[in-house]
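Apart from one protein chain that is not included, each protein chain of the complex appears where it belongs.
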Amino acid sequence: MNKTYYFLIALTFALGFGALFLPEKSHTKEITPEQLFYKMNNPSRFVTTDQVARLIIESDPALLLVDARSPDQYRLFSLPGAMNIPMKELVDSNGIICSKWVDYLDIEGLNVIFFSNSDVIADQVWVICTRHELDNLYVMRGGLNTWAETILKPQKPFESSPIEEFALYDFRRGACQYFGGGSISIKSDVVADPVPRIRRKKKTVVAGGC
Amino acid sequence: MIHAKNPRRLTLSLIVFVLIIIVGLITMNKPEFSYKNNSAQVLKSILNKEGELIPEKAIFYAEENNPSFVFVDIRNPYEYIKGHIPNAINIPLTELLSKETMKTFDKYVRDKTTIVIYANTQTEANGSWMLLKQLGYSDIKVLIGGFEYYSKELKENEKVPETPEYFVETPKYDFAKIAKEASSN
Amino acid sequence: MGPLISQGYINQEWNFVIALLLGVAFGYILEASGFSSSRKLAGVFYGYDFVVLRVFMTAAMVAMIGLVYFDHMNWIDISKIFILPTFLTSVIVGGVIMGLGFIMGGYCPGTSFTGVAIGKLDAVFFTAGLYLGIFIFSTAFPLIEGIYYGGELGPVTVMETFGISRELFAFLFIMATLMAFFVVSLVQKRVKKIEV
Partner (left out) sequence: MKNLEERSKQYLNPYFGGVLLGLLLLLTVYITGRGLGATGAIKSSIVTAVDRVAPTYAENQAYYSKFLSDDHHPMSNWLVFETIGIFVGAFLSGLIAGRVKKFRIEHSPKITPKTRLIFATLGGMLFGIGSQFGRGCTSGAALSGTATMATAGFLAMMLIFGSGYLFAYFFRKLWI
């Protein structure tokens, strides 16, 4: 045998052996911390209660409301059509968002709005979901406390207020009528089972063939 | 017909392959930031509330200038100048991941100083706090209630009510009841 | 970075040009390695010529270890490459049939094309047989659908099946390959030479 082959065998062996010492690499779907930071600083991730009310009234098909509070609180009151993803049960023990939630959240073209009593828990859920490559996520500013103050109990503006405030007040009055009527009966005991959604197709993976 | 016996080209091709890999390994750019904690760990520390600092304690620490706590104001410099927690340092949000900030934070970590992030509200500081937590800073807290509550507290200097206002996630109202009222009106 | 096309680094219009170029290189290497000769190919089963095993195993080894390193260097996103889905029943039936076809025909599809290209009549017939076989399969598909979809495991990798890391598998594969080369060279010395 040609002597060169000994060298080649050694080289191949070294390649394989070297591979064993490569540091471990995680393959979970995540965006980088820089990307997360960038998305975090984008103020448009917050939506107001008025915007949410309008979307619900218009019954926007691309809207998914997610109640991040506990199931008990969800059962007592929630926004119409909202599904419940309790923050406690968001991720599995490996730190990956449970696939039962991903099936709802990771749908092309769907806008997901998180809310809680205020906006802290919703924001925490937002950060975790955004880290895991989910897109089009929003947080309702002020949460249900603000919802109650603005939509359910709109405050009449002062006489001297600009005309826009009155327009907003009129809208809120209308919204109040709308939500006052039906919201209690909606999905009062169904936990996390809103309209059936299609599972998103993975488009990044190429299709094969011989 | 026979195969070429001379392995010269074979050697050459294999060496080129190895060289590509070696060059690749050398020039590999290490990501500047990487997550040290996975989401399960982060969620756990959120749920057990170990990273939260209530304003009463914050006032206490800030006034006595406790060296084991440093307050980091992540609002913009203008707001910072208008008013801030005594002895707080200002790192505007946009600078959070800059080299200098990281150096500063690393110094605090070495000194075992607890970093307390705050902004006007807890939500405003929440993202930065969670990001740093995920980057592996364990001794980092967020001021609940934010500077809004803190400054108000200072001004009024009153006794704290039963359920303090800064626990924003406690429902302020009986939503179901209000909704019913709204429909009856 | 990679895969370039699915990540959008290369325009879809260039897709087919690239396919053609890669095909040319593929055909060239196959032919130049001697894969256009059916008797050379069949030699691997009788021990007089192990070119198939040598080329095949070396190629698999190089590509495999390359992917391991490329993945580590972030040159390729390994989660985005196509992993052949495993249908256990189907692949067992298919593998056995293919082995039988290999020993009878002396070619496999890719090599038969190279045989056709340099004018081997048996390769032409083999290719015609391929058409016939796929046509038969497609037409009889409703009858054999059960086998085709049998034992579905999804796109699993050997790491998941054996529960070992990618790097360890690559290392073991290299070891096995080097061993195989050694054994094969011993066998070839003992078997009567056949000139093809």
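Order of writing sets the labels: A, B and C. Residues in every chain begin at 1.
Basically, contacts are C-beta pairs under 8 Å (C-beta built on N, C-alpha and C of every residue); 3 or more make two chains touch, one makes a residue touch a chain.
As the structure is a computational prediction, the values presented were derived from the model and not from experiment.
Where chain B meets the omitted chain, the residues involved are 1-7, 9-10, 13-14, 17.
The criterion applied here is as follows: only the chains that are shown with their structure count from here on.
Centre-to-centre spacing of chain B and chain C amounts to 50 Å, using the average Cα coordinate of each chain.
Chain centres here are Cα averages; for chain A and chain B they lie 19 Å apart. Within chain B, the positions touching two or more other chains are listed as 21. Of all residues in chain A, those that touch two or more other chains are 12, 15. Residues 3, 5-6, 61, 65, 68-69, 71-72, 78-82, 84, 109, 165, 167-168, 170-171, 173-175, 178, 185 of chain C are the ones touching chain A in the complex. Listed in rising order, the residues of chain A touching chain C in the complex are 1, 9, 12-13, 15-17, 19-20, 22-25, 27, 29, 204-208, 210. Residue ranges on chain C touching chain B, taken from their complex, read 34, 51, 62, 66, 69-70, 72-75, 196.
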